[in-house]
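One protein chain is absent from this view; the other protein chains keep their places.
After this line comes subunit A, so read on.
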Amino acid sequence: MPGLGTSFGRGAMTTALWDVANADVVVFMGSNAAENHPIALKWFLRAKQKGATVICVDPRYTRTASKADWWIPFRSGTDIAVLGGLINYAITHDKIHREYVVKYTNASLLVHPDFRFDDGLFSGWNEATGKYDQATWAFQTGPDGQPLADPTLEHPQCVFQHIKRIYAPYTPEKVSEISGIPVAEFIRFAETVCATGAPGKSAVFTYAMGWTQHTKGVQNIRTATILQMLLGNIGVAGGGIAALRGHANVQGATDLAVLYHDLPGYLGQPNEGHQSLQDFLAKTTTRNSYWENKPKFLISLLKAWWGEHATAANDYCFDYLPKMATSETYSHYDIFQSILDGRVKGLVVVGQNPAVGSANARKVQAALAKLDWLVVSDLFLNETSEFWKLEGMNPAEIQTEVILLPAAGPLEKEGSFTNTHRLIQWKHKMIEPMGQAHSDGWYMVQIGKRLKQLYAGSTAAKDLPIKHLVWDYDDPNNPDEFDHLKVLKEINGYDTTTGAPVTGFGALKDDGTTACGCWIYSGIYPEEGVNKADARLRAAPNRPDGWTEARADGSADYLHLGWGFAWPANRRVIYNRASADPTGRPWSKVPLVWWNEAEAKWAGVDVPDMLPVAPDQVHALGVRGDSPFIMKPWGLGGIWGPLPDGPLPVHYEPKESPTPNLLYRKQGTIPTMKIYDSEFDVWGDPQRFPYVATTYRLTEHLTSGVMTRTLPYLAEAFPRHFCEIPRELAQLKGIRNGDWVEVESARGKVRVQAMVTNRLRPLRVGGRETYVIGLPIHWGPKSGHVQGDITNTLTPQAVDVNVQIQESKVFLADLRKVEVGG
């Protein structure tokens, strides 16, 4: 999540669900938590029960909207316009938390004098390469290397003045024209949110895929982080950005870097520009922050992977790591494009169903048919393993060898998940795997062992990373499982001479005497036999209705420090240093941490997110005791946050949009957006495809439905695919509830049943009536007890430059009735 990482230093939800109950204002925007994170909603409703105002900004009247005090419908894809309008309102009405902004963020820093923003483009844009040169986005520094700043925030080159200027056109009237939110309603919304700019008040913004699945997804999130910093709402009780992740272990799979661009613990995957370990560290280490320790974390990772073979003399086997081409990305959608291009020939898919779950699904299916081989590990048959049975496929012509491994179910194995608020919890095996099924981990161990055997006789340099790989995970008690605790210990880290686990990442070294698979998880297995993920000490309830609430005197362990283990270092609310004023006194009504003068240390209800340094001192790493974002340079929150698509978020229209950009004439869509070049990548215009379509999830199902349409209760609870259609549009089209309709985009069609509804309303956009229709994504034609057409047949592969996520929350479609429902 580079949106959060760029602003605060860590790509993760900033708070814990338990702390949400302390909020004064809860904003759901890009999240339908009631439906997609149903039990999490309880904590937001506890805030409401304690007097918070709950607002749901969503194109649809969702189950979350039904629980909110207030629903604000708007046009999908205009989030930055709305949030930019809030930023403008906070600044023009002087609602910002000034001391927080000046001391805790980079708002006062001076930007390069040549920085410009003009009609939708930042300085440095290169039309030929389609990229920004970020030189003019840098901070000005003095001869001592320290940044130049103006704490009065008046200097015309300071960050604050830039945002003031850039968001000035985001007036309530302009926001209304773009988003469809009436002016008076927008102003009331702005008033409510900006009232939390006062010290001791807080708002939490909650998002999920509604913000990420856009060509400017990262910038959607960035806009909220800027607003929240201006209001002083990050790291304080009841504040934060609640990023509600999708699957059970998205956070963990991301932390452990099953992702092309990263190594475990966010160390980054090296590219061709990195010639040596030293070069990589020099170029990628964030100075004047806790990241100064990166060499310890990376060298410990290399020790964990290549053991005794990794020595100081050979750069700890840094050469063994694959180096990305600087000009390429290797993301989900690049994989399918590269299969079509003939570069990728073999694909391993574990617990995922890209033939249904990926945008432009027909392209993905066509790519699968081009593979030499495909391995799928899953509990169930799905459209990926059985792509050759899909409509339009001729098996006789498909040369792909497909091997299916039966995966052990979630109740059939030991292991840990990391939940949405970074909480790692251990799961115990309830029953033995069914049939011949084995865990995916065991399969990996076995495949690795076989590869080591196959390469045992090789002397080629390219095979040494496998030959030398530390790969000894057999469970001495069970040949059909791997040794989970051994893996956990490696993730935690250990002393390479004694073999004893390290107690935390503070103990890691850059001299090869420690090994560690994922430094941020360090502390999870602090001594032999102690698994903190398996800790289950819940705080005593202190409310008559049975839950544990924060107390003003800091006496209640409402963050349940004894339940599971949260990275980093068991902190529950990250950046919690910001909950205290610069001198270390809590300014929130509920304290999180404080400077204990008598004992000269940080103390708190939470584990303090601060280095051991007094508020008026500077730590040796360059982080000051009064600056809370220790992973960012100088500990300052990144209101200014250079990313490949800009240092600040500004409004652009989606790739497929019914209206031109009403703020910037020259630049309609985000200039850095990536699209692909294949026969499947085709685009619709508003004349041919007049309606805005959006996609979403339901409580009863999960993504492609392979884990839910296969369970009889859930298949029965929500058996059929449908399209939500606003009543007014249905009338225009002569469509009634239950009729079969065809929804078509430039990329394909689906046949689903009509659900005529008031939950979607016509919006007035750019002076015209605009209709939004909605489709859930959970059906496929082959898997499960109930089937349906694949919604992703319609969605485009237009992706965000930062994370290569697709724009499936908004695209253009047409709609027609094909059969009367019965």
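The criterion applied here is as follows: a residue touches a chain if its C-beta (ideal position, glycine included) is under 8 Å from a C-beta of that chain, and two chains touch if they have at least 3 such contacts; residues count from 1.
Going forward, contacts and distances are computed from a predicted model.
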Of the candidate names "Anaerobic selenocysteine-containing dehydrogenase", "Tungsten-containing aldehyde:ferredoxin oxidoreductase", "Carbohydrate ABC transporter permease" or "Sulfite reductase", which one corresponds to the UniProt protein name of the undepicted chain? "Anaerobic selenocysteine-containing dehydrogenase"
Residue among A:547, A:683 or A:740 touching the omitted chain: A:547
Out of A:55, A:86, A:178 or A:375, which residue would touch the omitted chain in the full complex? A:375
Tell me which of A:4, A:159, A:590 or A:805 is the one touching the absent chain. A:805
Of A:420, A:496, A:694 or A:770, which residue touches the hidden chain? A:420
Hidden partner chain, touching residue among A:280, A:443, A:602 or A:664: A:443
